[in-house]
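These notes are about the structure you will find just below.
Heads up, one of the protein chains got dropped from this complex, but the rest are sitting where they should.
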Amino acid sequence: MYSFQNDYSELAHNDILVALTKLETEQNLGYGHDKHSKNAKRLIQNYLTPDCDIHFLTGGTSANKIIISHILRSFEAIIAVETGHINVHEAGAIEASGYKILTVKGVEGKITPLEVREVVKANQDEHSVVPRLVYISNSTELGTIYTKTELKNLYETCLELDLYLFIDGARLGAALTADDNDLTLKDIATFSDIFYIGGTKNGALFGEAAIIKNPKLKHNFKNTIKLNGGLLAKGFILGAQFEALFTNNLFFRLAKYANGLAKKITQGLKKLSIPLAQRWQTNQVFPILDEKIVTKLKEDYHFDIWETRDGKQTIRLVTSWAININEVDAFLETLAKLL
Amino acid sequence: MYSFQNDYSELAHNDILVALTKLETEQNLGYGHDKHSKNAKRLIQNYLTPDCDIHFLTGGTSANKIIISHILRSFEAIIAVETGHINVHEAGAIEASGYKILTVKGVEGKITPLEVREVVKANQDEHSVVPRLVYISNSTELGTIYTKTELKNLYETCLELDLYLFIDGARLGAALTADDNDLTLKDIATFSDIFYIGGTKNGALFGEAAIIKNPKLKHNFKNTIKLNGGLLAKGFILGAQFEALFTNNLFFRLAKYANGLAKKITQGLKKLSIPLAQRWQTNQVFPILDEKIVTKLKEDYHFDIWETRDGKQTIRLVTSWAININEVDAFLETLAKLL
Amino acid sequence: MYSFQNDYSELAHNDILVALTKLETEQNLGYGHDKHSKNAKRLIQNYLTPDCDIHFLTGGTSANKIIISHILRSFEAIIAVETGHINVHEAGAIEASGYKILTVKGVEGKITPLEVREVVKANQDEHSVVPRLVYISNSTELGTIYTKTELKNLYETCLELDLYLFIDGARLGAALTADDNDLTLKDIATFSDIFYIGGTKNGALFGEAAIIKNPKLKHNFKNTIKLNGGLLAKGFILGAQFEALFTNNLFFRLAKYANGLAKKITQGLKKLSIPLAQRWQTNQVFPILDEKIVTKLKEDYHFDIWETRDGKQTIRLVTSWAININEVDAFLETLAKLL
Partner (left out) sequence: MYSFQNDYSELAHNDILVALTKLETEQNLGYGHDKHSKNAKRLIQNYLTPDCDIHFLTGGTSANKIIISHILRSFEAIIAVETGHINVHEAGAIEASGYKILTVKGVEGKITPLEVREVVKANQDEHSVVPRLVYISNSTELGTIYTKTELKNLYETCLELDLYLFIDGARLGAALTADDNDLTLKDIATFSDIFYIGGTKNGALFGEAAIIKNPKLKHNFKNTIKLNGGLLAKGFILGAQFEALFTNNLFFRLAKYANGLAKKITQGLKKLSIPLAQRWQTNQVFPILDEKIVTKLKEDYHFDIWETRDGKQTIRLVTSWAININEVDAFLETLAKLL
């Protein structure tokens, strides 16, 4: 059995493990006050607009919950696409913190400025929640990415409407190293209020780096981390990992490698005339196959089934830093034989 | 500088690091469905009453928040001692989940059956919260431990009053290996409804094992973990660590070692005629020193100041699996010179 | 100006005012422990299945929030139609209590057993909320009503799937006195776990009577009322009003009167060949008119605009116990002239 189920099936990239094990008995201050966390922040800050606050968090759902609950007051709400991670795969984490998610259809998993305007217009009186935060993912849950123009327009719409823009960057590495991408980390900081850089899905044991650009959102963020159970006692574990990720471009190299394998899969599928449910852009590929083929593939491979309709199934193939290129070839060969 | 500030200043015990790094590129299922988590549960189950549910969590505050919010309905409340971790050091995590903590004075950091009865009696009508859960820590925040008789009496009081008993075991290893201890892990499961076994403060990178004995509390616990942002994508990191901790008695050996060093410190302090603010029992020691001495000590050592009164300071010294015995000797010599 | 905007534009029916003012200086116990509340409960209990718990609440949103937050644990969720009051007109009250609302399309404002099954099927793993409560309104937000067969089927589906069924009865009077209705109050209690009988929209100053049939949901309900700020100090105000409403059939007579006026409007619209956006059944009528006509009507009448599309507007006309029949005639004449 080989797994294309997700990008967090393996422990961590060797550079990260080496960086960590070097600390074995080194004494460090707790809760992120250590030197590794400080150094990692310095390394990341080089890629950003000046004076961002940086905090290391343990995972994506936790990051989303912490960031959203830090920003919003009790009467405020979030705008997101229906397929947004916070709306479907987080067991009600956002509502459990007290906030309603106002959903829009989106286009290719991305929200449009027009949709944002319409939600704001429809929620104006005292019987409505007050939209205050736009949540997007880049890359999205469908593997697509925002262009610089799209992000800039969305951010300007948010500024105009007095909304905050928050980018879930669980797969930001995949977005920033995509062939189609024209955004830098600095652009991400420029055209948003707060975002995070995902480590879990890009080679770390776990960990996300939250970046707060908007000064209004900076104070007491660590209290919010703590009260949500997200403040790691041994915060230096996160610091050391991000030191490694932002040394020698490891973060970007790992993501680019994963995208390259997805491209190879996409090209192989094209040769086999297999249609995709979503345009390919990053490390997720969504081929549509006959149910029978999927059943056969399941004997040798782990992957998720995204949708079942009329005897066809859309499956999701995810690549990562840890996937062996030979396994990609083997998968395509297996598939070719099954057709 | 050497640190006696806490028991989570170093990365992890070598056995754990070795167990982890072996997994480097092994593919595992996500979210705790992996074989290491399953095996670790099997190893822990051997120490418990039959048919406990076991879940691995990422840290103490997170564990407390998840367990309490899983159990309680919106109108229910917790009884705890004033010094309880949930009441003072968790940034309002429990209240943020919607629950009031009803506090009692306690004796040596421990709650008494009489105190529980009094709180229940005082909260009987519709203008009160409904006490439903007793929270205790073993070892306590003051380093003391519950005897078997004390725990049994408390649990029976809870049964009588229709209350759940939850034990915060962030330092359960220290409790169970204390010289004065007469409890086993099986006793802990027998005389409580739910508890956790702390890894973070006993040699792991991070991680706590939640044990649910009461069948009423078992269903949907993973949903509660997820919605609190506590479900690690790479759950096998937790599984592999607890496999190591519960192999060759590592968990108990590390805790016993830490207690032994604290005993050595306690004996050294006695020779120096330095009084303790709390009876010594586990890996925390609370000597009372002149402020001037403390100021001097601070030049060479990290530790917390617990209380300042009348020119005297109570400090807290914490030992762990990673503390070097020579450093304990050196500390006592330094202190002797300062007196 | 005359208002068909809602059924709570006037103070209260004279019988209720008379009953209230009789109490002027009578001393009563607080918080619903008074004799009027007890007597009102006795009067209502006559219409129900045996041994229901009855509590008086102050309004609809408050009742929905109290009932839902009383029932659900933190990981559980609600199933409701998109147009459900809790989903659109309560400013996020339910999410503020921590619960996600899983919405379905519904048919004529009513949820179907099939929709319930599909939601349960789609929310099975630890990354999902756990559906536990089905919320319906009768009459619905679109003025339609459930038949006995529909309600029975829905309740049996809920029993099968271990879901609670909660009926928002803000306009239950209108439903139970509709020409098409085949349900009694006893049926409502038989085929649900909890519901409320709306007073605010049927002649009271304010007030809803919550009826708890399911024994599991009974205990500590008053604590939940209190913690949500819904426990009226002078609870006898609610008791006395429901005494009046359930004396001489006042509750049913007022609702029937309102429905009769809506029927008259519906018949008048039919004569004028004006189409309805929703089938008429109770005290709400939804005619579709040209925008120009609506603009003219707005000069003389208060009413809500429900939807605007392609130069047409659906408006909502609501009748109540307080509407003068002559005003209905006048409205129809005005409309006829404008066409």
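Should a chain be cited, it is by its letter among A, B and C, assigned in written order, with residues numbered from 1 in that chain.
Criterion: contacts are C-beta pairs under 8 Å (C-beta built on N, C-alpha and C of every residue); 3 or more make two chains touch, one makes a residue touch a chain.
On a predicted model such as this, the values are computed, not experimentally measured, just so you know.
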item: Touching residue (missing chain; options C:37, C:83 or C:223); value: C:223
item: Chain not shown: contacting residue from B:42, B:105 or B:127; value: B:127
item: Touch criterion as defined above, residue of A:147, A:184 or A:223 at the omitted chain; value: A:223
item: Selected from C:205, C:244 or C:328 as touching the chain missing from the view; value: C:205
item: Candidates B:44, B:91, B:225 or B:318 - the one touching the absent chain; value: B:91
item: Residue numbers in chain C that touch the chain omitted from display; value: 2-3, 5-6, 8-12, 14, 17, 20-21, 23-30, 58-66, 90-93, 96, 200-201, 205-206, 223-224, 226-234, 236-237, 302, 322
item: On chain A, residues whose C-beta touches the chain left out of the figure; value: 31, 69-70, 72-75, 97-98, 126-130, 220, 222-227, 231
item: Residues from chain B at the interface with the omitted partner, ascending; value: 74-75, 77, 89-92, 95-100, 126-129
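The working rule: only the chains that are shown with their structure count from here on.
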item: Angle (degrees, nearest 5) of the CA superposition of chain A onto chain C; value: 180
item: Most widely separated chain from chain B, with each centre as the mean of CA atoms; value: C
item: Centre-to-centre distance between chain C and chain A (centres being mean Cα positions), rounded to whole Å; value: 42
item: Gap in Å, rounded to a whole number, between the CA centres of chain C and chain B; value: 50
item: Numbers and ranges of chain C residues touching at least 2 other chains; value: 74-75, 97-98, 126-129
